[in-house]
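Removed: one protein chain of the complex. Kept in place: all other protein chains.
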Amino acid sequence: MKRIFLTLLIAAASTVAWAQVKVVYHLSEGIPQAARAIGNIRNHLNADQSVKIVVVTHGPGIDFLLDGAKNPKGQPFSGDIGELAGRGVEFRVCNNTLITREVSKDRVAMEAQIVPSGVAEVARLQAKEGFVYIHP
Amino acid sequence: MKRIFLTLLIAAASTVAWAQVKVVYHLSEGIPQAARAIGNIRNHLNADQSVKIVVVTHGPGIDFLLDGAKNPKGQPFSGDIGELAGRGVEFRVCNNTLITREVSKDRVAMEAQIVPSGVAEVARLQAKEGFVYIHP
Partner (left out) sequence: MKRIFLTLLIAAASTVAWAQVKVVYHLSEGIPQAARAIGNIRNHLNADQSVKIVVVTHGPGIDFLLDGAKNPKGQPFSGDIGELAGRGVEFRVCNNTLITREVSKDRVAMEAQIVPSGVAEVARLQAKEGFVYIHP
């Protein structure tokens, strides 16, 4: 019994030390913020190759994930999105925003997943799945 | 003893799974951010009916909670504040801001509570009361 207990204690302690860092990037502002965030995420992946990143978008934050979206330099975002998705980054788009802005789901990048509410997803990832928060 | 121990372990594990999600919305920018946040909070409550939301404001973030405040469409915020308070949302205003900007407490919406420091409250809710963070 004592041994089981100590094993569990050690397991609990090492969970914090060894656990993968999981980060939600919260994007709600628009194209300039998205362009910055893509640079941030690339740096983040280079600095911590085991990090799990989920990008949750709502409001104008979804714009870079719509077909034909271009960054402030006039280049399409599709290449960045494909590259980051290939490195394990997930993208989520708020369905409330699609409805309010009357944007068809067909216009959302195939790499992105549609969730009922962007803000509820940002909170859920932190409260239920151990994610930490970055507002780029 | 073993049974008590297992019961406690199960209780600890289920705390995370079943606990209410608690979210602090951090507002420090001004009227446009407040108008966006109100829409976000309404969507959040619709998506997760058990969520607990506390809005902590300081600096220009307090403006929408002052008497006569109007949103960018020229409508008073008082209706939104009353509606959200009725759905369990709490509003907190930084007393440092009131002092620095020489705003009388009489001008603060009756639904809002005055706290000594907005930033200390945002940190305390996360560190001591299990809240997660959203910057709208």
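Some notes on this structure:
In order of appearance the chains are A and B, and numbering begins at 1 in each one.
In this text, contacts are C-beta pairs under 8 Å (C-beta built on N, C-alpha and C of every residue); 3 or more make two chains touch, one makes a residue touch a chain.
Every value quoted in this text rests on a predicted model; they were computed, and no experiment measured them.
The residue touching the chain not shown here, chosen from A:48, A:67 or A:83, is A:48. Take chain B: the residues that touch the chain left off the picture are 1, 5, 8, 26, 28, 58-59, 94, 96, 116-120, 122-124, 126-128, 133, 135. Where chain A meets the missing chain, the touching residues are 1-2, 5, 9, 16-17, 19, 21-23, 36, 40-41, 43-44, 46-48, 51, 132-136.
Here, only the chains that are shown with their structure count from here on.
Between the Cα centres of chain A and chain B there is a gap of 23 Å.
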